[in-house]
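Have a look at the structure below before the remarks.
One protein chain omitted, others in place.
Right, subunit A next:
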């Protein structure tokens, strides 16, 4: 397998209403490319980060209304909290966190109802 074909097994979870954007799936077991950009040559590639995961998820898995998922600067829109293996992504480097095989990434939309 060449480097460009390598993938990471990532468990994506959606909650707080995020799942509605993904055909009501709360969990998706995804095979995510291990390096990006996908059209880059081997030497131009870097290990996949959450930033890459967000745009990859938007292009490959999102079923509707990307503006409800993607925000400015390639991040998620405001009001979405991202968890890396059960912890606030801020503790892990936010967008620049490098994905590892079998990571669990959760996207949670904050709720406001009461």
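The criterion applied here is as follows: a residue touches a chain if its C-beta (ideal position, glycine included) is under 8 Å from a C-beta of that chain, and two chains touch if they have at least 3 such contacts; residues count from 1.
Here is the rule we go by: contacts and distances are computed from a predicted model.
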item: Chain excluded from display, named as in UniProt, from "MAD2L1-binding protein", "Eukaryotic translation initiation factor 3 subunit H", "Phosphatidylinositol-glycan biosynthesis class F protein" or "Needs CLA4 to survive protein 3"; value: "Needs CLA4 to survive protein 3"
item: Positions on subunit A where the hidden chain makes contact; value: 15-17, 26, 64, 67-68, 77-81, 83, 86-88, 90-91, 108-114
